[in-house]
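Read the structure below first, then the notes.
The complex appears here without one of its protein chains, the remainder shown in place.
Chain lettering (A and B) follows the sequence in which the chains are written, and residue indices restart at 1 in each chain.
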Amino acid sequence: MTVEVRDVARRFGGLAALDGVSLSVAEGEFVALLGPSGSGKTTLLRVLAGLEGTDAGSVRIAGREMAGVPARERGIGVVFQHYALFRHMTVFDNVAFGLRVRRQRPSAAEIATRVRRLLELVQVPELERRYPEQISGGQRQRVALARALAIEPRLLLLDEPFGALDALVRKEVRRWLRGLHDSLGITSILVTHDQEEAMEMADRVAVMERGRVVQLDTAAALLREPATAFVAGFVGDAARLPCAVRDGAAHFAPLPIAPVPVALPDGPATAFTRPGEMLAHRGDGEARVRLVRDEVEGPARLVVQAGPAVLDAVAAPGEAFGRGDPCLLSLRGAHVFSAGGARARAG
Amino acid sequence: MSASTRPAGRAAPVRAIPGFPATLAITLLWLGTIVLIPLAALALRPLELGPAGLLASLADERVLAALRLSFGGALLAALLNLPLGLLLAWAVVRLRFPGRGVLDAALDLPFALPTAVAGIALTAVTAPNGWIGAPLEAIFGWKIAFTRAGVVLALMFVGLPFIVRTVEPVLRDMAAEAEEAAATLGATRAQTVMRVVLPGLLPALLTGFALAFARAVGEYGSVIFIAGNLPMLTEIAPLLIVIRLEQFDYAGAAAVGLAMLILSFVVLLAIELLQRRLRRGRR
């Protein structure tokens, strides 16, 4: 199912939760909506599900305009953040619910067959007689997924589905869920604030900021070519360094970092570097090495005190440091954004 | 408004859960017919008397005495119920003793017992030949039934569970940790109760006081049996309404009713303001 969101706005009181958001998702794609809390990702998901109205813009799903189509008629599978399982129903009845409320309800035998098949699919066939409060968080999540899949949706929406799981279970469930998406051939949209999760699971990641999608790209492209300073800062653990561009180079004074060439007009700018892009060289400078952590492979990781700032760096190839050693800093690469929003790759 | 800039058909908010217009309509119809329209009649009817007539109708000695008894008695009963309700809530939440479960259930008795039954029961117990009335009269010469003391007793009976049931959940949720912390800081048990526990219960006690008062002011069934209903002495305001209605003095009855509503509103508002000051003070 394709999803086409164009210029959708949604205000709550004076607050714009969605501010002209656009997004398009292809058939069979797995897209993650990634952003900090308050960026509108859950609101967008609720708009798609028909749980929230819009003030402006259009939403088309499988080519059909969705304005005025209530949630119950959309046939979209939703896995809620806290699963929203019906607490007074057994796991079996939860999964069967979507089949039983249909206008043409299947026979009891057929419902039973389908529920059992779904519970096998999500690998919890033994739980059917239990109540939601009697099973673990991971099991609840699988049941919620089975319940959403029972109505045979072509589009699956997942709202922070791993939030309640502990780290170990989370990793495993992610891979399994991605595999399920591929084998069912459905379209999936996942809301998350965890970039690792988004990048691992999704074909493309839509980064959201203040009610808009600022970039929709593959994980590699987001890291390689962040469209805005916000994306560069939000994705990939980047350090943010204020700088000034003069004569085709970024200068970092008062930070003791060597200038790097960059093709931007003169003026104030911000550079974003990922860990590993800041190199420490031996030499007498203001900067002092505070901590050294030797790695099994590759260069040692350093924490460097540079004037008032504390920076992460790695030792330049072939050099070794001890605690308290003076050092010089240089950048192997950085994304630099001028105050006007122009972007260039430095180094 | 920005509504005009919206595309057609988007003005109405989407509600994910159906049924809002229907249930709101039912609620308003139900509330309007059963509660609001009748109360509007009560508010408008005394106006027939005109300002002077209204004042004359209320300035009557007998009316003033009845209002004084209803409000004074309700305030006194709620006040007396504060320590009593606190004791009972404490016993139910904090103490373990045989019969605690029965006591807990029995505390709702005034809620569940029809007021007329409570009225004749309290009268039977406190009458000069009653189980409590006889010894009290014999030993101290005190009378409860057919005096103002009886009125206050009946009002205490109907108001007690309000205080117990508002204090109880707060006491239950109050973490033992705060009391344990006070103990580690060197407070004696009495200091802990006075400085940590009671201040924490104060808002709930006030709420319970307000509820008990509101109930007692309008109470009728349990009072009229025990009061003796002597004009100027033990006649409560609701009884005066009944008497005026029996004389077909509708506007006069409505005037007393309206005065009662306004007065209790003022008292409840004062309690609410006190609550707010308490809340602000403890931020």
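In this text, a residue touches a chain if its C-beta (ideal position, glycine included) is under 8 Å from a C-beta of that chain, and two chains touch if they have at least 3 such contacts.
Operating definition for what follows: contacts and distances are computed from a predicted model.
Per UniProt, the protein behind the absent chain is "Sulfate ABC transporter permease subunit CysW"; the candidates were "TonB-dependent receptor", "Sulfate ABC transporter permease subunit CysW", "NADH-quinone oxidoreductase subunit H" or "Sulfur dehydrogenase subunit SoxD". Contact residues of chain B toward the unshown chain are 15-20, 22-24, 26-27, 30-31, 34-39, 41-42, 45, 84, 87-88, 90-92, 94-95, 97, 99, 103, 105-118, 120-122, 124-125, 130-132, 156-157, 160, 176, 179-180, 182-184, 189, 214-215, 217-221, 225, 238-239, 241-242, 245, 248, 250, 253-254, 257, 260-261, 264, 268.
Residues of chain A that touch the chain left out of the display are 49-51, 70-78, 80, 82, 84-89, 97-98, 101-102, 131, 133-134, 147-148, 150-151.
We take it that only the chains that are shown with their structure count from here on.
One simple way to say how far apart two chains are is to compare their mean CA positions; for chain A and chain B this gives 55 Å.
Residues 2, 5-7, 9-10, 12-16, 18 of chain B are the ones touching chain A in the complex.
Residue ranges on chain A touching chain B, taken from their complex, read 46, 49-56, 67-68, 70-72.
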